[in-house]
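A single protein chain has been omitted from the complex, and every remaining protein chain is retained in its original position.
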Amino acid sequence: MSSSDDNSMKFSSTRRKLLMGIAAMPAIPVLASSGLFSTPALAQAPATSAVNTTGLAVTDTEVTVGILHSVTGTMAISETGSVQAEKLAIEQINAMGGVLGRKIKYIQEDGASDWPTFAEKAKKLLVNDKVAAVMGCWTSASRKAVLPVFEQYNGMLYYPTFYEGLEQSKNVIYTGQEATQQILAGLDWVNKEKGGKSFYLIGSDYIWPRTSMKIARKHIEAKLGGKVSGEEYFPLGHTQFNSVINKIKLTKPDVIYAAVVGGSNVAFYKQLKAAGIDLSKQTLLTISVTEDEIDGIGGENFANAYSCMKYFQSLDNPNNKDFVAAFKKMWGEKTVIGDVTQAAYLGPWLWKMTVEKAGSFDIDKIAEASAGIEFTKAPEGYVKIHPNHHLWSKTRVGQAQLDGQFKVVFETPELIEPDPFPKGYQ
Amino acid sequence: MTQSGRTFFLRPRDAIGIVILAVLLLVILPLALDNFRLQFVGKYLTYAFVALGLVLCWGYAGILSLGQGVFFGLGGYCMAMYLKLEASSVENTKIQSTPGIPDFMDWNQITSLPWFWEPFRSFGFTTLAVIVVPAIFAFIVGFAMFKRRVGGVYFAIITQALAAILTILIIGQQGYTGGINGITDLRTLHGWDIRTDSAKTVLYFVCVGLLLACILIAYFVKSSKLGRILVAMRDKEDRVRFSGYDVASFKVFVFCLAASLSAIGGAMFTLQVGFMSPSFVGIVPSIEMVIYTAVGGRLSILGAIYGTLLVNWAKTSFSESFPELWLFGLGGLFIAVVLLFPNGIAGLWQTYVAPRLGPLFSDKPKAAVRTAATPPASPSGPVAPAAAE
Partner (left out) sequence: MFSEYSLSELSSIFMMQGFAGLILFSVFLLMALGLAIIFGQMGVINMAHGEFMILGAYVTYFTSQLFLNYIPSLFSIYFFIAMILAFFAAGALGMAVEWLMIRRLYKRPLDTLLATWGLSLILQQFYRSVFGPREVGVELPSWMMGSLPVTEVVEVQINGLFVMGLTIAITVAVALLMYKSSWGKQVRAVVQNRVMAGAVGINTEKVDRYTFGLGCGIAGVAGSAFTMIGSTGPTSGQLYIVDTFLVVVFGGAQSLLGTIASAFTISQAQSTMEFFLSGSMAKVLTLLGVVIILMLRPQGLFVIKVRR
């Protein structure tokens, strides 16, 4: 971990009086563990005037960040895990002494599953609360809505979801995978290991599945020499899949490649099973089902399907064991951790390390210092920020088990370079 | 003009009300609020255009449309298309495989600008389209339905289905519409950067100006003969028809007017917020806008404006601290307004406050009696009698 103690800086008594957030801050439950380090003396912390030259909400003892997810509305189903992970990370960082000697305080806002609300709240966090960073957003639409706000008011967003790519911003760190990272390795694997030559592509009708399928189709046709035997999109929230299941039965593809999201997911897998498609015989590879979704689908309806992600809760490494234990301790034994939840957990940590490397909370300095930040304690193993603000990460394929967990059957040997504007796939 | 012999279509009391609103929006709020909060007010005011249209077509004519979001969206999309084309100049988009077209088209392998985008390069055409396109759409829908005497509940459900259809269509045709993300990253209007704070302040005043103009139009319609026929139609449609009026045409007209008003709101929304997305077209926003109107008072033009501001202000401030409580509050508000105050804030005002302020408003009591549009004061009275019959 990088740290930069600017002891040479003189401790200045100038205090910036800042308008702290008006929202009442929920009390953070204190972890029973005493923490790895004792709280460092505040005198070692660099002066506020030195680390905060742009008027962010930083005092001598505290720094404020924003959490911006949907707590209400249709997306609350997915975003709950991200909020939990971000709070856990903040609490752990505080237990270790905070960032540059300052405790992290958070202001949580509800995007209410509504893109304009996201934009409104993002603006509130940046303009009113002057937060030093925002962990938030889930859907592409919400990110697109807040992006101009972050660029205009120069904020920093840590965005956790795997997404379609085709974007890169100074003001965003993408802690999930972009489409090619997630898709290509999985397709190669299914082609080699399962002999997949013909693919049936099915997704929800919006930008992420469509872009992902476009990349998948190019890869299947150009690189793997396979064929796409069908491509189907359904409106978000669609619940009747019997017709497309008949089409799948008819075309007998080697692989069903799925990117169905939300409530449709549950309907799709339940109806697939009811229609007698046995996932232990019919290969199904999906890029949209994490442990979170299996909760709703039911493990017995999804068993033996393959999911292509960068993280699974069952990953066998010491970082992940600690993370899973801490997460369950904070949020209950029954909670599950999916890919996006883990990516959301990375956000506060990466920000902390970047701030410490830059020796400043200033957005411009953080944007510049981000490239090359390594996080060796990441639950997924090891990640590193690429100059394009995406993460280098491994891609894994997991086979779903009856209990709703995945058995990791494949992992790329090397970290995959993020490539948000892939040549040859557009 | 007006048939009542008055040369001016505003009653003194209404004129005072408009002046108070104008002072509030143009002087008090800009002075009292910082830039940040003022921009919120600007955004809420764009919904007030929709509420205004709903007062005319729901309150006066008894036509409840659950698809006003469609028109808000159409107006907003027209404006967004113009701004997007301006933002997608060849220099700005040179990293794309086809420079000069909007980024989302490039991502969807569209290599040339679709024909229906071409005219939106012209600002004149865009302005016209904002008003005319939704009106034409409303005309087609209204003409087909009102000529066949579809009304009340059926009209509401059909407009709701239209909102659902248009949402699915916009999301599905993402190469042409930007899909679920909508049209984002809008930057300049005629080279004028609309993202700066000063531009937003200017746009706020433009928005207020347009709103006041639309309020005047609404009062004009209300006080004209047309307005009285609308009220008569709402209360006893058959009698109006038997008196020789072409009921359907009046309904079509007011529905088109409401559509155009909503669309102006949509266009102003796009300008102030900087994007347009299908989440305004769907059923949920459409019904929410009906609620703003109901809270303000479905029979009161000014009430609808205050209702919109009040609900949105409550939404923003409550959801900042208690997101969960807020939904209970919003749901409870719907029920309370319907059950207890069917005439909304305006009804409360007229029942409890106005009588005491009566002398101050220097309004002759005679005039109050004469106005056909004054709602029945008793909350139990039938308020929207244009039900399925």
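Labels for the chains are A and B, by order of writing; each one numbers its residues from 1.
Just so we're on the same page, a contact is a pair of C-beta atoms (placed from the backbone, for glycine too) under 8 Å apart; a residue touches a chain by one contact, two chains touch by 3 or more.
Quick caveat: nothing in here was measured; it's all calculated off a predicted structure.
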>> Given that one chain is not shown, which residue among B:158, B:189, B:314 or B:354 touches it?
In response: B:158
> Of the listed residues A:106, A:138, A:159 or A:234, which contacts the missing chain in the full complex?
Replying inline: A:234
> From the list A:300, A:322 or A:417, which touches the chain that is not on show?
Replying inline: A:300
> If you put the missing chain back, which residues of subunit A would it touch?
Replying inline: 71-74, 76-77, 80, 205, 232-235, 237-240, 242-247, 249-250, 262-267, 270-271, 273-276, 292, 294-301
> So that we can see where the missing chain sits, which residues of subunit B does it touch?
Replying inline: 64, 66, 144-145, 148-150, 152-154, 156-158, 160-162, 164-165, 168-169, 171-172, 283, 287, 290-291, 294, 324, 327-328, 330-335, 337-339, 342, 382-389
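Throughout what follows, only the chains that are shown with their structure count from here on.
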>> Can you work out the whole-Å distance between the CA centroids of subunit A and subunit B?
In response: 37
>> Give the list of subunit A residues in touch with subunit B in this complex.
In response: 22-24, 71-72, 109-110, 112, 114-117, 119-121, 123-124, 127-128, 139-141, 144-145, 147-148, 152, 166, 205-207, 210-211, 214, 233, 235-236, 421, 426
> So in the complex, which bits of subunit B are touching subunit A?
Replying inline: 36, 39-40, 43, 95, 97, 103-104, 106-109, 168, 171-172, 174, 179-182, 184-186, 195, 273-275, 277, 279-280, 316, 319-321, 323-324, 326-327
